[in-house]
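For this view, one protein chain was removed and the others were kept in their places.
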Amino acid sequence: MTAYVARRLLQLLPVVLLVSAIVFFVFRIIPGDAAVARLGEAADPESVARLRRTMGLDRPVYVQYLVWLGRAVRGDLGESQVNRQGVFSLVIEKFPATLELAGLGIGLSLMLSVPVGILSALRRGTLLDHFTRLAAMIGFCVPRYWLAVLLILFFAVQWRLFPPAGHIPFGEQPLANLRFVALPALSVALTLAAVQMRFLRSSLLDIIAQEYIRTAHAKGLAHRAVVLHHALKNALIPFVTVVGLEFGNLLGGLVVVEQIFSWPGVGWLMVQSIIHRDYAVVQGAVLLIATGFVTINLLVDVAYAALDPRIRYS
Amino acid sequence: MARHGIGSRITRREFVAGAAAAAASGSLLRFAAPALSAPAPAQAPVRPSAGGVLRTTLGAEPTTLDPHQSRTLFDFDVKDALFDGLLDDDFTEGPRGALAESWESPNASTYLFKLRRGLRFHDGSPITADAVKSTAERIMGPDGLGQTRSIVEQVASMDVLDPQSIRFRLKGPNAAFLMDIADMKIVPRNFDARNPVGSGPFQFVEWVRLRHVRLKKFPGYWREGRPYLDELVFMPTPDENQKIVLLETGQVEFTDTVPLPRVQDVERGGKIVVHSVQPGVSPSSYYMLTRADRPPLNNVKVRQAINFAIDRKALLQVTFGKGTLKSNAIPPKHWAFNPESVSFNERDVNRARRLMNEAGQGSGFSLQVKHLTSRAEFFTLAQVFQANMAEIGIRIELIPQEIGIWVNQVLVQRDFQLGLTGIVPRYDPDAMLGEQFSNQRVNGKAIGWRHDLFEKQLEQGRANVSQEARKRVYYHAQLIAQWEAPGFILNERPILYGAAPSVRGFKPDIRQHTHFVDVWLRR
Partner (left out) sequence: MNPLVALTRDRAALAGAVLFACILAAAVFAPALAPYDPLAVRMSERLELPTARHLLGTDELGRDVLSRIIFGARASLGVGVIAVAIAGIAGTGLGLMAGYYGGFPGTLIMRGVDGLLAFPAIILAMALIATLGPSLVNAAIAIGIVFIPSFARLAQASALSLKEREFVEAARASGATDQYLLARVLLPNHLSPLLVQVSVSFANAILTEAALSFLGLGVLPPTPSWGAMLDTGRKYLDQTPWYSVAAGGAIMVAVLGLNLLGDGLRDALDPRLRGRRQRMEAPVAPREISAQT
């Protein structure tokens, strides 16, 4: 087991390194000088040149990369060019908002997808099953940002039940925070639930069919409940890995939803930073997110391997 | 109103009407202007009450709290609350003293200011003529940015005559120097941007990045009883729609703008008061620069054709009727406005086509428009322009650019053909004409239009102190600028604010500087 974990950890390192390289070089090629972005209109070339020297933009690119990487390893991801705040602290500041949205989104989605998925598998072929499969298919295909707009249209514009955008930290006003997070969390949850439902239903059905065939010969229908119980346990492992992967994706992937609802999370921060050409922030944020994503993948794989010994030897 | 074009004969009736209008406006005092704000809802006169916290939105996170480094409108809002200059920077009712109680100007190159007595900075240190001088020296040093430098660069020498008096001698005559110096905010010698100390109505408490900037009342402010508010909080809110949400849910009392598509709805709703500047007065404009030194735009007929083909009425609809038709750098209600200069307010597609043919461009050509993205309506304005140009054979490609990139490509590298932006020059005709067209200044340098007579007239305007003389000079300058059309004014850019009904005493500023010194909250 430890050998497996060690192997996976070793694989993690080059991936993170690669991500850091991609993130650094991609943002360096983007046209538009960050120094001019800061000084803006009517900036004389002298001030611009001076600022470039201070920002280290006059050295060769690969040197800049190594310098940046060296600092990053020590936890110094540089400063935001917009307001001089440390990148690391900026990302950490915005992280709880994304975490809240991702967590609530997954929580709500599970509350919907697990019972409905199980029910749908049990009642295979009935009207309920067809209906849920259709709903899941639609939920899978509906663009999340469109769902968000529709939710805003009905719940915020038409029947002023929820605000169309905004955020208050939970610490300050918990009730208001819940009102603000309701619509974004719902748009995330519904689309996640669709994927989960499909997956849970089909993996349950697959296992049930096998078990059913085997035990049908040995015992009678009275043991259907036992079969279901056993199927559920087996289906849960891949299901949990899917949910884990979803969570990893959500951390960096809520960009558009955060934009629509002006929800100040990490995705929002990255978009704002790209707009303001504050690339230090984007680089730092992407590095942290990618590291988080890879780590979560690792944890999911390890959990999977712990539960299913066959995987360890692949 | 009758349209006057170059070469058309003015009838006697139009002449008399025009002269009467000129006489009426000329009989007012210097720089006087008609009432600025749209009529506020009828309120019985109430005595202002002191106290309360006002939270307002800000278009974006300020880049700095250093008044000599500020470059965005959002920096200015906070700057105006924290700092004061020698004069108040609102010149629509003439020059008014702020830190200076009086001034003299024997000629357009010499200005003597006398400071009020007993003035103090937020940290308690006295404000003296030395502080004024050290402020100017600071700007000329490494801590001063382009915009503020140009104020001080024209100064040849500063003499401190006594602790209350300072004399500026300029390198050349400048009748608008009072306006320029008003933008120089006075700071103490040991100014530190991390804990900004100034002399404005509010003093600094804290700046939590991306959350808020908090200011509190400065009890030692030189104006008795002001400010009324105890606290002023700025909250950066880039999303236009969210500003209204915050106002509607009572999380702020004031917003720095109202998204145009929502204005009608908001006004009808009655819960929010929309403050706007009366149309026709503000120098705020949507402005299109041209690369006038390269074909095909170096042909004046082509530029005129484009200008005539622009449908400004349609552009006015884009802003939902807010703002007004405008094709002249000088707003129609300004004392220096020349009604006889070419006006492009009425669209004339046939004339545009004729001009294109005369210029030998009957078969059309392609042009790129680089436009800002900072306000939603830029996209729509650009697309209307694109549709308008299609009718005279010009194919437009639109390139939206974030402001940093736009500034770099259009203003610094001059890598553009047409560039669309918003502009708010100072209220003096020298600023309005000069900042947009003169090749001595940023925009004009990018345009590359050279006209010696025009530059001479601007110089004369700066040199002359008498308003009558200046008016004549600027009349001529406008004739040239409107005929040559090196840049296009695409209507007045509306200035709108949203406020809760409890907010009183607010007057919108035509340069979009938000002043909270007279604002109070009705409880």
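A and B label the chains in the order they appear, each numbered from 1.
Here, a contact is a pair of C-beta atoms (placed from the backbone, for glycine too) under 8 Å apart; a residue touches a chain by one contact, two chains touch by 3 or more.
Please read all numbers here as calculations on a predicted model, not as lab measurements.
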Which of A:V48, A:L122, A:V142 or A:L178 contacts the chain that the document leaves out: A:V142
Option from B:T135, B:N241, B:T255 or B:Q512 whose C-beta touches the chain left out: B:N241
Touch criterion as defined above, residue of A:F88, A:F162, A:F180 or A:F293 at the omitted chain: A:F293
Absent-chain contact - pick from B:A60, B:I151, B:L246 or B:A382: B:A382
Touch list for chain A against the chain that is not drawn: 11, 14-16, 18-19, 22-23, 26-27, 29-31, 124, 137-138, 140-146, 149-150, 152-153, 157, 191, 195, 198-199, 202-203, 205-206, 209, 238, 242, 245-246, 248-249, 252-257, 259-260, 267, 270-271, 274, 282, 286, 289-290, 293-294, 297
Hidden partner interface residues of chain B, rising order: 241, 259, 261-262, 265, 311, 313-314, 317-318, 373, 376, 379-380, 382-384, 386-387, 397-400
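Keep this in mind: only the chains that are shown with their structure count from here on.
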Chain B partner contacts - residues on chain A that touch it in the complex: 31-33, 36-44, 47, 50, 80, 82-85, 90, 93, 163-166, 168, 262, 264, 272, 275-277
Complex contacts: residues of chain B adjacent to chain A: 61, 63, 71-72, 142, 145-147, 150, 209-210, 237-239, 241-242, 245-246, 249, 251, 402-405, 407-408, 411-412, 442
